[in-house]
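With one protein chain withheld, the remaining protein chains of the complex are depicted in position.
A, B and C label the chains in the order they appear, each numbered from 1.
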Amino acid sequence: VCDHVKGYGLTPHVMHGPGRCVVGVLGHEGRLSEAGFTNFEGVIEVVRVYSPYVLSSRETHPADTVVSLGDGVKFGASEVVVIAGPCSVESLEQAIAVARTVKAAGATVLRGGLFKPRTSPFSFQGLGEAGYDLMDEVRRETGLKFVTEALDERSLELAEARADIDRIGARNMQNFALLKKVGRCKKPVLLKRGFSATLDELLMAADYILAGGNYNVVLCERGIRTFTDHSRNTLDLSAVPMLKQLSHLPVIVDPSHATGKRKLVQPMALAAVAAGADGVMLEVHCSPAEALSDGEQALLPQDFESLVPRMAAVAQAVGRTLHTASPLNSGL
Amino acid sequence: VCDHVKGYGLTPHVMHGPGRCVVGVLGHEGRLSEAGFTNFEGVIEVVRVYSPYVLSSRETHPADTVVSLGDGVKFGASEVVVIAGPCSVESLEQAIAVARTVKAAGATVLRGGLFKPRTSPFSFQGLGEAGYDLMDEVRRETGLKFVTEALDERSLELAEARADIDRIGARNMQNFALLKKVGRCKKPVLLKRGFSATLDELLMAADYILAGGNYNVVLCERGIRTFTDHSRNTLDLSAVPMLKQLSHLPVIVDPSHATGKRKLVQPMALAAVAAGADGVMLEVHCSPAEALSDGEQALLPQDFESLVPRMAAVAQAVGRTLHTASPLNSGL
Amino acid sequence: VCDHVKGYGLTPHVMHGPGRCVVGVLGHEGRLSEAGFTNFEGVIEVVRVYSPYVLSSRETHPADTVVSLGDGVKFGASEVVVIAGPCSVESLEQAIAVARTVKAAGATVLRGGLFKPRTSPFSFQGLGEAGYDLMDEVRRETGLKFVTEALDERSLELAEARADIDRIGARNMQNFALLKKVGRCKKPVLLKRGFSATLDELLMAADYILAGGNYNVVLCERGIRTFTDHSRNTLDLSAVPMLKQLSHLPVIVDPSHATGKRKLVQPMALAAVAAGADGVMLEVHCSPAEALSDGEQALLPQDFESLVPRMAAVAQAVGRTLHTASPLNSGL
Partner (left out) sequence: VCDHVKGYGLTPHVMHGPGRCVVGVLGHEGRLSEAGFTNFEGVIEVVRVYSPYVLSSRETHPADTVVSLGDGVKFGASEVVVIAGPCSVESLEQAIAVARTVKAAGATVLRGGLFKPRTSPFSFQGLGEAGYDLMDEVRRETGLKFVTEALDERSLELAEARADIDRIGARNMQNFALLKKVGRCKKPVLLKRGFSATLDELLMAADYILAGGNYNVVLCERGIRTFTDHSRNTLDLSAVPMLKQLSHLPVIVDPSHATGKRKLVQPMALAAVAAGADGVMLEVHCSPAEALSDGEQALLPQDFESLVPRMAAVAQAVGRTLHTASPLNSGL
């Protein structure tokens, strides 16, 4: 085993214990993962000690990264950003109505899907490119920043040209071909955690983007797949403080997709702020029962209006401020 | 199929659709689960619509249950209760020191294990019965209420006689023989969710206790087992609002056992309060590096002291109050 | 850190690498788990290298353990044992009918629950002690060995006195109070893996029994809880070869409880034999649609009769033999 380690230009450290002998190996991970120690006679197990991500690691880059969308909208600074809007953009009327509502209530970024990744090919797939014309008008009128999802080369080019931040969805978190292209973009990127990704895997996915030269990455916890059946996914809020400890990148939370149930969204949004999230992304729809996707989890306008001041109060309780375009009508 | 349904004294409702025929059956669940419809020729699947728990359901009992320990310590009312103390009681000195610390900081209930369920038979198993003498002295001096775990008949009898609330641990959530005995106890019970239990299973376990006549049950979310590796378990905070919707029983959260890491405990305690928990249970140890169990997750006294006022602020931000024996030294 | 390690009587091994310093510590695990290294300033993570179980480990005891029930029924030898019978014993007629059927088809051990752990307190709980009288008659007539579940002190005493092998169910795998009592029994024990237990935890649970002096432990894989919804649990067949590598104890498989669906039981029984299981435990019911528990997964007599010769053929294909009381009517 020691000779094999040396063959990789690394130094083995042998420790004899009662019953077992342990060989410590230090060096660059890339080489070690390829060495296949488990198959030596007498090797019982191989245990990895090092973190497998590099560029997104706080060890490499100790200071917090702040990702700015312009006009004072910043992720990773002391203020908590509120992103809100419909799951899918369905029409100009719908988009304008929601945008006005969420802006009045305090949001500064509008979410809205134009290209939708749907589990079934027979579900509504989004307005596509035509939707950008609608969104241009919505942004002109409201001044909100706009985040939308890129699924492939074409939708990424459009998002890069016409949105303020490109979103990579949970299902594409390990679409490495897409991540490489995103790394060559200039716009900030919202990278959602895959619903069965470990934090190491999320940070290695971020490494793909950072390695391309795009350092403006915001991570997003959106629920993981577990055995539970009371919520669509299990919102893993402990990922927020853990990611902020492991990485310098900002972290936001999407309680709408995580829970899939309107009644759970509000308490989880408050909990996300309490756990230290740099932002919260919420689905709001003026008429959820008629939404073409995910209506069950969308907040009604009045729910959202009552939620924002409570998020602001929780932010203050944990020493932060909620970022809003204008002073909130205090609901407290 | 219809004849079979009728054979159980139930009424089938037949609905013909395009391609399939659906038979709805309404009645008491106990009978239906035993009918084995899946094995009829032509039956594609059986879907359960009803909730399988009864006594703990809010449908059965719409008003909130409030569980009182006396001296104003109540779970399920507007105040949020803080339970704190060491994982295991190790000595009188340790117990007194922690108890004074957590009381001064604002806790009103002391936790402390006397009989410990340990994964390995070779780990420290707790002081056992002798520990109760220590705890009597601690309670005399501090006035704190005391919660400790019951593992079997003997430890349950002791907890019933000498503690203020009996705790049933996650590993015993489906120890039905023990649950039946707990149902015959008079003391309030803290029932921890098993780390792979659904909410239905937790509420059916509560039904075992309620069915015995003991209605003073407090539920506790303490993390579920998932694929993640950054925390010991995944704290499933959405269980808090969901349980409060499904059931009338109070719900508290144990972020210490859920996360297993001290640095994650504080943000998760704040998030639990924001999510609507009726109480938070925290491990505090004056010298965690020397703790005989679970030292990695125990808060230091100074951590706990700085956490309590922040929990109080979050409680206020969501319209509740933190219950404390005396006014907090405001840390805000 | 090094001083702290020395304080436990252990020897630290320091390895300096590029960017990190690793301290290896060798010694008895019991002490180390209590040391709480994670909380030292500058400690990034603590990685365990050693196996946490001792008595059930193949490192401690390299030779295979063979557990004998008498009359040539042995787990862990070259023959594969077939255990079959109903989930619950419901009546003498039912029990005799099933017992005759499974014996004729080739089983040598009868399973049948007398004390049933049921998720809801309102479900059928088993015949209890009265069932033993029925089973005495069944065994007298058929000569089959009998395995049944012990849930608590009373049912364990009965199983110890009147069954051939005591079964500890998945929900009690970490009921340490019960495991300690089982360790003082003389009868062989069938220990089912908890549905969210790792193999380390299963082997530590076995350690509880072995530590009490009872070395006749048979492990049983019965499915784990995952996100999947097409089977009740996910049968983790890779646990079979892994357990046989890690431990000297025999390993059997219960495909009936794992899958919960009759149509999946047969292929999984064959797969279990192919994977190297020392036995297969199957539910068989002469009238599953009327079973008082778990009818959906019980094989019909004719299913079982056609399955046994195929299991025998698979056993032969992987170099083993199916143990049967009498020569099979070859179905090949």
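Convention: contacts are C-beta pairs under 8 Å (C-beta built on N, C-alpha and C of every residue); 3 or more make two chains touch, one makes a residue touch a chain.
Note that the structure is a prediction, hence the values are computed from the model and not measured.
*Asks:* Of C:S91, C:T228, C:Q302 or C:T321, which residue touches the hidden chain?
*Replies:* If we include the chain that is not displayed, C:T228 is the one touching it.
*Asks:* Sort through C:L264, C:L282 or C:A298 and give me the one touching the missing partner chain.
*Replies:* Within the whole complex, the residue contacting the unshown chain is C:L264.
*Asks:* With the missing chain put back, one of A:D166, A:D207, A:D236 or A:E305 would touch it. Which one?
*Replies:* The missing chain is touched by A:D207.
*Asks:* Pick out the residues on subunit C that sit against the missing chain.
*Replies:* Considering the whole complex, subunit C reaches the absent chain at 196, 198-200, 224, 226-231, 234-242, 245, 258-259, 261, 263-264, 267-268, 270-276, 310, 313-314, 316-319.
*Asks:* Which residue numbers on subunit A touch the omitted chain?
*Replies:* Contact residues on subunit A toward the absent chain are 4, 29-30, 33-40, 46, 52-54, 117-124, 151-153, 155, 171-172, 174-180, 195-196, 201, 204-205, 207-208, 211, 225, 261-262, 288-293, 295-296.
*Asks:* For subunit B, which residues reach the chain that was dropped from this view?
*Replies:* So the residues of subunit B touching the unseen chain are 13, 15-20, 22, 24, 26-28, 45, 47-50, 59, 225-227.
The rule is simple: only the chains that are shown with their structure count from here on.
*Asks:* Can you identify the chain nearest the overall CA centroid, using each chain's own CA centroid?
*Replies:* B
*Asks:* Centroid of subunit A to centroid of subunit B, CA atoms only: how many Å?
*Replies:* Here subunit A and subunit B have centroids separated by 31 Å.
*Asks:* Can you give the whole-Å distance between the Cα centres of subunit B and subunit C?
*Replies:* Here subunit B and subunit C have centroids separated by 29 Å.
*Asks:* Round to the nearest whole Å and give the separation of the Cα centres of subunit A and subunit C.
*Replies:* Centre-to-centre distance between subunit A and subunit C: 41 Å.
*Asks:* Scan subunit A for residues touching two or more other chains and write them down.
*Replies:* Residues 196, 226-227 of subunit A each touch two or more of the other chains.
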